[in-house]
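Encoded as structure tokens, the structure appears first; notes follow it.
One chain of protein is taken out of this complex; the other chains stay put.
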Amino acid sequence: MTGLNPDIEQRPPGAAVSALAIELVGINKHFGPVHANRDINLQIKRGTVHGIVGENGAGKSTLMSILYGFYHADSGEIRVNGTPHKITDSRHALALGIGMVHQHFMLVDNFTVLENVVLGAEDSVRLGPTFDRARAQLKRLAADYGLEVDPDGVVENLSVGQQQRVEILKALYRGAEVLILDEPTGVLTPAEADHLFRILRTLREEGKTIILITHKLREIMAITDEVSVMRQGAMVKTLQTKDTSPAELAELMVGRRVLLRVEKGAAHPGKVLLEVENLVVSDDFKVPRVKGVSFSVRAGEIVGIAGVAGNGQSELLESISGMRDQESGTIRLNGTVLSLEGDDGAARAREAGLAHVPEDRLREGLVTAFAEWENSILGYQDKYGKGIALDITGARKSAAEAIKKYDIRPPNLDLKTANFSGGNQQKIVLAREMERDPEVLIVGQPTRGVDIGAIEFIHNQIIKMRDGGKAILLVSVELDEIRSLSDRILVLFDGQIVGEANPATANEQELGLLMTGAHPGGKDVNP
Amino acid sequence: MNAPLPRWVEIGLLPALNVILAFVIGGVIVALVGQNPLQAVGIMIYGAFGYGTGFGYTLYYATDFVFAGLAVSLAMHAGLFNIGAEGQAYIAGLGVILVALALNGMHWALVMPLMIVGAAIFGAAWAFIPGYLQAKRGSHIVITTILFNFIAVSVMSYLISRILKPANVNSDESAPIDTVSRVPQLRTFLGAFGTSPVNVTVLLAIAALFAFYWLIWRTKFGFAVRALGHNPTAANYAGISNEKMIMIVMALSGALVAMVAVNNVGGVQGRLILNFVGGAGFVGIAVAFMGKGHPVGVALAALLFGMLYQGGSELAFSMPGITREMIVTIQALVILFTGAMGDMLRNPVARLFAPEAPRGKA
Partner (left out) sequence: MDLSADIINILAQTVRLSVPLILACLAGLYSERAGIVDIGLEGKLLAAAFCAATVAAVTGSPWLGLIAGIAGALLFSGVHGLASINFKGNQTISGVALNFLAAGLTQYLGQSWFKRGGFTPQLNPDQRFNPITLPFAAELRNVPVIGPIYSGLISGHSLITYFAFLIVPVTAWVLFRTRFGLRLRAVGENPKAIDTAGISVTRLRYQALIITAVLVGIGGAYLSISAAAGFNPNMSAGRGFIALAAVIFAKWRPWPALFICLMFGFLDAMQLRLQGIKFAVIGEIPVQAIQALPYILTIILLAGFIGRAIPPRASGQPYTKER
């Protein structure tokens, strides 16, 4: 046995057990000035699947990290099986029977499954006996819950779905009765997600309690018994899943009627400006992620690429923008083939008239240690000044204009970019890329981590670019964003375009099926 | 706790506190072996600035440290840690001596520019290889530059003792450069410098400080270097070639520290001798960290270390208990406190300034 589970094992048989596996009372948590969790109350019934939904930054992960002992609450109480506990660290949480499967797996990639499972739960100084016991235990867990993984497989050689199973096994091996899963399907293929849900149902049947954190309403509707909605650090409401609807949940999540429809007129597509043909792109590990993609974008239209994150969107954007070398295929801009090999390909792409708002502004789009004006010319530095000298006066002048036009706050050219809010950082990037009159604009996740007010502004700017006759390629994992901005939608799945849709007529279910590779062959979603 | 510190705290107070901490600990060590650190400081300051020859020596040492400090700083701005400055300067001595001996007897005004070019080419080449290996093969530049220092020692000791040594000379050194071809020492123009070795190269060092500022903060190249150093992915996004920049920056870094060879081989020794760099390349690491990669800081730090080196030699006479090696200790403490533990005092200082900082914009 695991020997790590005193609370549960020592419970006298037949003793009165609280019907609540977990109860959170008045939890508060601050990170500096950010009030990440406000007075949270939550009750989770034993033997249920309980969903927690909310937008990015709503405080779901923080709350679960507190339950798992990774952070400490500023105030409030955690009750496990009706008894209050001060959970000091993850080890304590595990001892109380709480296990967690993190969004980013906490696995040692070059260890075997067995080594990962026992890590931190070894019950002897020598590993031999621990491994023997763990092997037997894994066999049983595999039989009970359909959690088959080769114990001697090295984690980095496993598929993402298998790695996730290792995480679940880790928790169960430690005797978890309550299992927290943080955005578990974000990285899974549809088949893997189905497999996961089957496992979760089996676990529930065996009496385990499951907390599922997600922002995908489809999953909530499919598997949960109860669902709690969080918004801006607060718990809004807990509902019976069977009594609610995705529309109601979405409204609770956002706090107002979801009206992401952007005011825009009809598109007037002109000539083809961006043309991609049979593009193949591999990731850093030489694994092909874009597998022969062809499409074109015309002047005056927005083409949206919809898809679940990790289906090749990042590699597609990086390849077209010159950041990543392509394996084969051609990219044409206004009829001319772009040659983007080498690690300075992005300079040639810009030279040809292509602007790029990257998916991750902090990692790619900004040098956060730079002053605002320096970031406002990043990528265009060679345009400022003759010879090798940098025309600082000119650069500052155009930065000041952008600050005014895009209402970037605070309006301070010399402030370090790290000290701007997410929305204002995004505006710095947008201003830089849009104000240089590119022919083609490619945009990745334009509103990720941006507050509502800025979202509207950013959407309107993109529409304005379109109406100015530019070709725009938009990639977003937010289906609503794709639907409200795009004039045409292409669905990317597993590195291939699996369908095209008209945003005005396509229905969400059909798109969802395509995005998850579940749609049987059909190329056209429009009736 | 994310409120930014006032600028003068960030670039003035914090670094100064770190340096002071290093010196206080150095002083404690001196006191522990029964010497009076304050007396030592007095003697050092007099020895370094009190009279012409002493000041000339201080400037001579500072010349080396400016070049080495700028070389390490340049690499630092690109996010590279060049520990190989010592070896690059050593190899650059070869460039100086080859040029000087080929043109031996010609006027220095003609020879010196070519010595500079020769040194730069050799120093750049020796630094370029680790740069190339980092850029194209992913070999960690810290390790390769350390190894290149050792290889430089072997290469140079072989070349000096087996190839460059004239038949009629006993010690391991090259043939001498004629006096007329050597970089002239300042005392030949200004008697005030006494018998010190400070030479025209010091003017080159001052020019290098200004050129460095311009290059890093006033050119497109400098913009690209800093972008790369802060965020390589963003540099890639901006179309700045990481690979090319790493190789160019390393070569330039090697060319900068190569001027140490002009100063010593061309200006002071007048011949190529074993181990003429004498640790200047390593001092450059301390100078770069202490100077925060800025020419003003580098100049001040180089002067400080020049003072320590010159004043330290003076100390050896007045206080036999204190040897020059104490300076290596100070150098180590400066690197430790300004480089490795530079943020140690940040939180206490930030707390001190917290009441002034704007609060609560949740």
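Letters A and B mark the chains in the order given here, with residues in each chain numbered from 1 onward.
As a convention for this text, a residue touches a chain if its C-beta (ideal position, glycine included) is under 8 Å from a C-beta of that chain, and two chains touch if they have at least 3 such contacts.
Every value quoted in this text rests on a predicted model; they were computed, and no experiment measured them.
The missing chain, though absent from the display, is touched by one residue of B:14, B:43, B:70 or B:83; that residue is B:83. Which of A:55, A:122, A:194 or A:251 touches the hidden chain is settled by the complete complex: it is A:122. Within the set A:45, A:79 or A:92, the residue that contacts the chain not displayed is A:92. Seen across the whole complex, the unshown chain contacts chain A at 31, 68-70, 89-94, 100, 102, 106-111, 115-116, 118-122, 124-128, 130.
Residues 29, 33-35, 81, 83, 133, 137-140, 142-144, 146-148, 150-151, 154-155, 157-158, 162, 282, 285-286, 289, 320-323, 325-333, 335-336, 339-344 are the ones on chain B that touch the missing chain.
One rule holds in what follows: only the chains that are shown with their structure count from here on.
The mean-CA centres of chain A and chain B are about 47 angstrom from one another, to the nearest whole unit. Chain B makes touch with chain A in their complex at residues 1-2, 4, 218-224, 226-227, 230-231, 233-244, 359-362. Residue ranges on chain A touching chain B, taken from their complex, read 32-35, 321-323, 342-350, 356, 358, 363-370, 374, 378-379, 381-382, 384-385, 388-390, 392, 416, 419.
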